[in-house]
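A single protein chain has been omitted from the complex, and every remaining protein chain is retained in its original position.
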Amino acid sequence: MAPSAPPGIGLLKGLGVTIKHLFQRPSTLMYPHERDVLAPRTRGVIALMDENCTVCMLCSRECPDWCIYIESHKETVPPAKEGGRARTRNVLDRFAIDFSLCMYCGICVEVCPFDALWWSPEFEYSEYEMGSLLHEMDKLREWADTVPPPPPLDEGAVLPAEVSDALAKVEKERELAAAKELEAKQAAEAPAETAGDAPKKGKAAEPEIHVKAGEIDQETFDRLIAEGKSERMARSKAKAAYVKKEKARLLAEAEAAGGDAEAESPAPKAAEVKVDAGEIDQETFDRLIAEGKPERMARAKAKAAYVKKEKARLRAEAESDTGEGTGADEPAEVPSELGASPEAARQALDADGAATDDDAAPEVAAEAATTEAPAARKLGDIHVEGAGEIDQEVFDQLVAEGKSERIARAKAKAAWVKKQKQAKLDEEGGA
Amino acid sequence: MMLLVTSGVAPYLAQAESILDVGDTFIVPLLLKLAFVLGIFFVVPLVAGYLEHKAMGRMQHRRGPVEAGPFGTLQLVADGIKFIQKEDLIPSAADKWVFAMAPGVALVPAMLALLVIPFGPGVFALDLELGLFYVLAASSVSVLGVLMGGWSSANKFSLFGGLRAGGQLIAYELPLILAAIAVAVQAGTLSLVGIVEAQAEFMLFGTGINLWYVIPQLLGFGIFFVAALAELSRPPFDMPIGDSELVFGYMTEYSGIKYAMYMLTEYAGMVTMSALMVVLYLGGWQLLPGVPLPGCEAAGGLFDCGVTGTLLGVGVMLGKILLLVFVMVWLRVAYPRLREDQLQRIAWLVMVPLALLNLALVTIAKVVY
Partner (left out) sequence: MSDLDLRQEFLAGTAPGEDIAVQLSGDGQFRTADMSLSIGPAHPATHGVFRIVLDLDGERVREARPVIGYMHRGFEKLAEHRDFRQIFALVNRHDWLSGFSNELGTALAVEKLMEFEVPDRAQWIRMLLAEWNRVLNHLMFIGSYALELGAITPMFYAFREREDIQHLLESATGGRLHFTYNQVGGLKIDLPKGFLAESTQVSSLVRSRLPDYFDLVLGNEIFHGRTKGVGPLPMEVALSLGVSGPTLQATGLPEDPRVTEPYLKYGEIDVEVPVGENGDAFDRFYCLLHRIRVSLDIIDQIHDHIPPGPVNSKLPKMVKAPEGATYVRIENPLGQLGYWLESDGGRTPWRLKMRTPSFSNVQAIPYLMRGQLIPDAVSILGSVFFVVGDIDR
C-alpha cells in the first residue's frame, strides 16, 4: 500500500520541532501552587444575595434542570403610616441550588429581576459526597463575597439604559458646574458685563426651564378620550403634553428675548438664586396645622414654601431689573437662534417634542417671561378628615356591577374623600 | 574506508579480570557480581525512565513529573510501589501458568544480558569470549515472553499484539545480528571488553587518528539503532502495543506486578541495547577517541585505572547510554507509528540488504587491509 521510504526531510523537520520545544518554557501552570486568573464573567458558582430576593420564583421556574429549591412564607407588615393598609411580604425560608444537577447555563442569573443571583468564578467546591453539592442559602450567601464586578464593555457596545442615563445626568451636572464656574469667573472679572454673558448661561442652563405641572393640555386630553383611553391615563398624558408645550413656548421666548449678542434667558434660574433655608412661611405653617397635619410635617412644608416664595420674589426682582435691558429684539434673529441650538432645545424637551418645537417657533413674541400661573390649589392640597367614610352611592353602584365588596368599599371610600375635597375646594374657590 | 588496526591482531587478553573478582573465595565475587547486576538492572532503567518522562514532557511543552521526590525523581519508585500493591488479576479464560510465567520469561533474559556488558574499566560481571553472541541470543528469548503473554491472555486484542510482536521481533533480529557481526569482524573478537579495546586502538589508514566504530560503520550504527528500536517495540515501531488500536496489545490483561515486570523489561531493554550500542560503536567507557581516561596507564588507558579513573569511566559510559536513551525518547515523541506491513517491509526489503552490504564492506576492508 505505502512504499517504505527511507527517512527524508520530513522526519528531520519533525525532530527539529520537538527539540525546539524542548528548550522553550513549558506552558504548565502548576495548579495547586499557582492559579489562573479567571475572567469576571466565568461561570463558576452561583451566589445569592438573599436580601434582594423577593421570592418571585422566576429562577426556579426557568431552570431547565429544576435544581433550585425555594421555600417561603407570607408575612404581613403593619402599615407604614396610620390609615394605610397592611402589606404582605414574601419571606425567603429556604433557597438551595443543587450543583450536582446544575448545568451552569446561567438562565436563573439572567432572569432574576432583582439582581439577587450572581455568577462567581469560584470553581473549587468539589465534594466527596454528592449530597454536599446541594448548597443552602448560607453557603450561597458566602459565594456572594467572591462575585467580581462586571467587566467594562467594549467601546462599540451600547450601554444599558440605567448606566447611560446616569452617565448623561453626570454629564449635565458637569456642564452645569462648568457653566457656573465660568459665570462666577466672569462675574468676578467684569460684573458690568454680566448681562452680555447671560445668553451663554441661559443656553447652558436651558434644561432648567421649569414649568409648574398640574395643568393639562385640553386638546391632548380630548383627543385621547376620543381615542378611548381611560380618563386617568388621558389626564396624565395631557399633563405631560402641557408641560412640554409650556417649555417649548418658554424656550422660544427665551430665544426671542435672547439672541446671540445680548440679552438673556427669561430669568436667572431657580438653581442660581440662593435662599437661606431655615425660615418658615408662617402662613403655610398655620394653614397646615389647622388642617390637622402633624407639626413636623407642617414645619417642613412651610420651610419649603418659604424657600419657594423667596426665590420667586428674587426672580421677579431680577427680571424687573433686567427686563428693561432687553428692549430691542430682533425677531429676524430668532429662527436662526432656534436653528442654531437645536441640541439645546432637544435637551430641554423630549425627542418627540419636535412637533411642539415647530409649533412654538412661530409663536415667538417678546412677552414677559414670567411663566408661573398663579398657584392654583389642587385636590391634592386639601386634607379631609375621617377617611373611613364611604360614599354610599358609589358603593351600591359598584356592588351592583358585581365587584367584590372589598373593592367596592375601597373605591367608595376614595370617592367619598374626593367629593369632600372637591366640596372644600369649591368653597375656597368661591370664597 | 574501513581500515584495520595496524598491528594485525588485537592485543587482547582473553578473559580480562573484573574488579569484582576480589579475594580467592568463590562466593564473595559471586555475590558481588549478583549485586552489581541487580543494582544496575533496577537503578539504571529507572533513571532512563525518569529521563524519558522529563524529556518527553519538556518536548511536549510541559514539565513531566514534579511532585514525587525532588523534581519528580522518585516518580518511578512510586510507580513501582503502586504496582506492587495492586490486585493481581488473571482472566478466568486465561491459561494460568503461561499467563503467570510470561512476564518472567520476558524479564530474565534482559537481566542476563547485563552479565557481560562492561560499564567501565574492569567494571563488569563476566567477560565471556562469546560475549556478543551471548547477549544477542539471550535478548532473543524475550520474544517468547511476549508471545506467551499475547496468547495466554484470552483476549483478541492481546492475541493481535502478541502475533504482531512475534513477527516484528523475529524480522528485526536479522539486521541487528548482521550489524553486530560487522563490528565483531572489524574488532576481531566477540568479547565485548575486547571490542572496546579494539576501538581504542583502531586507527584510520595511514593516519594516527583514533576513531570509534561509529564513524567507519555509520550505516551499521543506523541499522543497529533502528533494529534495536524495533526489538524493544519502541515507537515508531510499537505496533504490537498499538496504544490506540489494541488498547495495549499483549500487555492488555496484565495488571500489578506482572505489568510492572513488562515495563521494566522495556526500560531495561532500552538500557541494555543502548549499552550494547555504546560498547560496539561508541567506544565504551572512553572519554573521547584517542583520549585515555585520567589515571589509566596499562593497555592504552583501558585497565588499572584507579578509583577515580574507574568511576569516571562508569560515568562516561552511563552518560553515553543516557544520551542514546534520549535519542530513543526523541524519536518516540516525534513520530507516529509505522503500520505492521510497512514495518516488515522496511525490515526485509531495506534493512537486511543494507546490513548485508555493510557486512560485506567491512569484511572486504578487513581482508584487503
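Note that the chains take the letters A and B in the order they are written out, and that residue 1 is the start of every chain.
What we mean here is this: a contact is a pair of C-beta atoms (placed from the backbone, for glycine too) under 8 Å apart; a residue touches a chain by one contact, two chains touch by 3 or more.
Keep in mind that what you see is a predicted model, and the values were worked out from it rather than measured.
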Q. Out of B:G145, B:G194, B:P235 or B:G249, which touches the unshown chain?
A. B:P235
Q. Taking the entire complex into account, which one of A:I107, A:L182 or A:A312 touches the absent chain?
A. A:I107
**Q.** Selected residue (touches chain absent from view) among B:M148, B:V333 or B:L354
**A.** B:V333
Q) For chain A, which residues lie in contact with the unshown chain of the complex? A) 1-5, 7-11, 13-14, 16-18, 21, 27, 36, 38-43, 62, 64, 103-107, 110-111, 119, 151-158
Q.
Counting contacts across the full complex, list the positions on chain B that touch the omitted chain.
A. 56, 59-62, 156, 160, 235-236, 238-239, 242-245, 247, 332-342
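As a working rule, only the chains that are shown with their structure count from here on.
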Q) In whole angstrom, how far does the Cα centroid of chain A sit from the Cα centroid of chain B? A) 83
Q | Residues of chain B touching chain A in the complex | A | 55, 57-63, 66, 330-331, 333-335, 339, 341-342, 345-346, 349-350
Q. How about chain A: which of its residues touch chain B in the complex?
A. 1-2, 4, 6, 11, 14-15, 17-19, 21-22, 24, 26-28, 30
